[in-house]
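So the structure is just underneath, and the comments pick up after that.
Here the complex is missing a single protein chain, while all its other protein chains stay put.
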Amino acid sequence: MSANEPALLEIENLVTEFGGGKAFLGKQQPIVRAVDGVSLQLKPGQALGLVGESGCGKTTIAKTALGLVREKAGTMRLEGRVVSGLAPKEARAARATIQYVHQDPGAALDPWWSIGHALDEALRIHGVSDKSERTTRIDDMLHAVGLDPSFRTRYPHELSGGQQRRVGLARILVLRPRIVILDEPTSGLDLSVQATVLGVIDELRRRFGLTYLFVSHDLSVVERMCEEVAIMYLGRIVEIGPTKEIFARPQHPYTRALLAAAPRLEPGSLNDTPALPGDPPSPTNLVSGCTFRPRCAFAAPKCAEARPPLRTIGDKHSAACVRLEEIGAPTPA
Amino acid sequence: MLIVKKFLRDFPAVLGLLIITAVCLIAAFAPLLIPDADAVYFGNIIDRLKPPSAEYWFGTDNLGRDVFARVVMGTRGALIVALTVVALAIAIGVPAGLYAGYTNGWGSELIMRVTDVFLAVPQLILALAIAQLMGRGLESAMAALALTYWPFFCRTVYGEVRRVRNALFVEALQGLGASTSRILFVHVLPNVASPIIVRATIGMGFTILTTAVLGFLGIGAAPPSPDWGLAIAESREYLPESWWAVTFPGLAILITVLGFNLFGDGLRDLVDPRLRRSR
Amino acid sequence: MTRFVLRRLLLALPALFGLLVLTFIMLRVLPSDPSAALAGENATPEQIAAVRKAYGFDEPIWKQFVIYVGQVARADLGNSIISNRPVASDIAWRLPATIELTFAALLFAALVGIPLGTMAAVWHNSPFDHVMRVVTVGGLAIASFWFAIILQIVFSMDLGWLPLRARYPDGVPPPTEITGLYLVDSLLTLRFDQFWASFKHIIMPAFTLSLGGLASIARFTRAGVLETMQKDFVHYAEAAGYARKRIIWVYVLRNSVVAATTQIGLLFGTLISSAVAVEAIFDWPGVGSYAVSAILTSDYKAVLAVTLIVGVIYAVVNIIVDVVHAMLDPRVAETL
Partner (left out) sequence: MMMGEKPAPVLEVRDLSVSVGTDEGEARILDNAGLALMPGSIHGVVGESGCGKSTLIRAILGILPKRGRATQGSIMLGERNLLDLPADALQRDVRGRAIGFIPQDPFQALNPVFRVGTQLLETIRGIGNESREAKKAHVISLLKAVQLPDAEHALDRYPHQFSGGQRQRLLIAAALAAAPGIILADEPTTALDVTTQLQILKLLRGLALERGLSMLFVTHDFGVVAQLCDTVTVMYAGQTVETGPVAQVLKAPSHPYTQMLLACHPERAKELAGIPGAVPSPLRPPPGCRFNPRCPSARAECSAGQPPRVAPQPGHAVRCVLHLDEAAA
């Protein structure tokens, strides 16, 4: 993927907010800014990882990109065409080539209908009227995700976690999307099942030239699956760049803490890794300037002044911290 | 089918079903069970207040009428009234609940406020008032019962639709671009149908009970109708000697309502979609 | 907490307003000629005309409504056709009798129903559970008026242990009026003889009334306890070494009772409904029997007044239930 290839998906300064309503005479519900000015690009055939802890807004970005949630501000261009600023119904239509695989695919299937029917319906909704074409496409897709066509007559509750994930994939793949948003595709899966599902995801990307937005909290999975990764904290991207580069030389203090905290297969690394103090704060009461400074070991007065911009520090590698130089090289993990 | 196997293991539910079928058969073939039809309405005074005997299985009431014949004919009346009331209540309550549950404009707010108002007054009190204002008689009693029972269906459906609407698979369907009506009728309704069926079954029993109360108070069926509630009210003065004229209609109510309650209870456990559709 | 109570009261206003609109519509729409209905069956044309003027039936509809609301505000719900006394005072005088009966029934139903339901859940699928299930389903299927008559036959006609009817022995002065509840007033005035007399009179009606309530409280307590037993904090309590008895009777029971409080609010409604028949059978001088006599004499004003006042009581009870529920469940009080 050469650098100057036009981006398939461009998102600029995306803002999404929840709450703000007021129950009759009840307390004023606080406005939660789940996504606070996020920009990112997706190149054709690329896999971009969105990583961060709960409440960082990674799933909200995914749902806003898909069009299920309406963005408060920011623009979004799909293959050059502006698709933002629409009500959810039109937004979904304009972004038909983006599809979404839910974190719990079992719950994303109607318990009353068989797998075959669910896949068939996806095609009918997208206007594939000819019955035989639908059947062949369904069989191909079940085969592509490693499921025997006999699964057509099975029901969601009869499937194992791994099988449900594959049906979730098959269900959107029959629509031949260009961009697939994967929301925590491996959470809750055992190691061996996770490996098979990741294998299928990898294989499908290669075979159908898909582009992935890969949302996850599992760093080792993202390191293995995505060329580029964006680290999220409280609705903002704090660091973005090539996965290899970021995992080798993390710049932003939060990225360093996150990578250090992630369990590795090397024994005995507990004693020398400092734990990040405090809990991930709620996005309702954001502090001024850099929102990570209450927990940052390198916080200084200037961190509170303004929101740190994403500064480029290497080939497509940038981080949002005003004290990058002063912090210097990352301490050996 | 797994569902049939699980149902047969639940003895009380099966008992409930047996009772209901028996009651329906009695109601349907009532004339065959009673040798002469007019024994229901005319009895000879000399046979007045006779205890149960070979000739009069349930004895006779104060007008000498055969209690057994009246109880049998009463079954038909009770079922017809209950079916009409529940059907009317469903016809009004379910669409209202479906609409209010799925949309969230002012329309849905209005429907739910109206439901709250109806539910703000104990059902029987409201039914009494409506029945009286519409003029006494069985028809106005039935209208009153239906008018005060539809909110229960509306609220049940509203809750179920709201639950299903927020379910992930509805969001996934929206993600696929499915139209609202398709989601509503192809996906939401089947998931909501089961609680309605359970509610309807329990509702049948409940309505029979309430109709009997109206009959007892003299607001529902008027003499000489063989209504169970009315029969109890009429033969109350001749206690404790002629206990049979009071006991048997009461037992009829008990067994019929018990049947519907047991069957409805059993249905509630079977509502789980996993059982309904798998091999 | 007061904020929560205030908010809950204000929330009840729309419901009460709705009640006003409902009763207004019922009176204007349902009967063919409202003024003839109000004036009573054998009223003279002049009386009917007087009623039409008083209620402003020929005025535009909204004006009629204003008049109606004015009347309700002044508690002037018209006079009863038979007693010719203001309907509102009739009902007010009879209210304590119904409240005492329904509360006695509810108390009995809860005190017996909750332990029964809990035991049925703890010994899940045991013989006790099955018997309990049949008894409760049966309890819900029994017509209260029929059961009352059976009780009368057995306990007063045959055995003569309990009085057949009425709330207090005839010709004997009732307890001095403090709260209007005989049982409470007699205790307050330490008149145990009066307490015993009132108690003997209330047993059968209260027990009949409580049957349905007891069955449903037992059922939803059983369901609530069963559901709570699956919760993680019960497994944790077991693993952390809590004594089994305490797990059930302190931790699990409190959770399911908290959940049950809202159900008890709804239950109160069904209790008042069945009180109508029960009061009629036992000649209990409450609002229920008054409603029945009003209906049989087609005294529309009385019937509407009962609907209105019972609606208000029911709203008050639901507010009390919600407040109790908020006090029991810390998470609820905080969110409002």
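Letters A, B and C name the chains as they come in the text, with residue numbers starting at 1 for each one.
The rule is short, and it goes like this: contacts are C-beta pairs under 8 Å (C-beta built on N, C-alpha and C of every residue); 3 or more make two chains touch, one makes a residue touch a chain.
Owing to the predicted nature of the structure, the values given are computational and were not obtained by experimental measurement.
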- Item | Touch partners, limited to displayed chains, of the chain removed from view | A, C
- The one residue from A:G21, A:G127 or A:P267 touching the chain left out of view is A:P267
- Hey, which of A:V193, A:L286 or A:I327 is the one touching the hidden chain? A:V193
- Note on the structure: Checked against the full complex, the residue among A:D130, A:D279 or A:D315 that touches the missing chain is A:D279
- Have a look at A:H143, A:R207 or A:R224 and name the one touching the chain we're not showing. A:R224
- Message: For review purposes, identify every residue of chain C that touches the missing chain, sorted by number.
- Response: 231-233, 235-244, 246, 251, 254-255, 258, 328-331, 334
- Task: Mind listing the chain A residues that contact the chain we can't see here?
- Result: 53-54, 160, 162, 190-196, 198-199, 202, 217-221, 223-225, 257-258, 260-271, 273, 275-277, 279-280
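By our rule, only the chains that are shown with their structure count from here on.
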- By number of C-beta contact pairs, the top two chains: B-C
- Where centres are the averaged C-alpha coordinates, which chain has the largest centre distance to chain B? A
- Taking each chain's centre as the mean position of its Cα atoms, how many Å separate chain A from chain C? 55
- Distance from the CA centroid of chain B to that of chain C, rounded to the nearest Å? 22
- Message: Show me the residue ranges of chain B that touch chain C in the complex, using the header's touch definition.
- Response: 12, 113-114, 116-126, 128-136, 205, 209, 212-213, 216-219, 229, 232, 236, 239-240, 243, 246-247, 249-250, 253-255, 257-258, 261-262, 265
- Item | chain A residues touching chain B - in the complex, by the definition given at the top | 66, 68, 88, 92-93, 96, 99-100, 102, 104, 107-114, 121-122, 125-126, 155, 157-158, 172, 175
- Sort out for me which residues of chain B touch chain A in the complex. 167-169, 171-178, 182, 186-187, 190-191, 273-274, 276-278
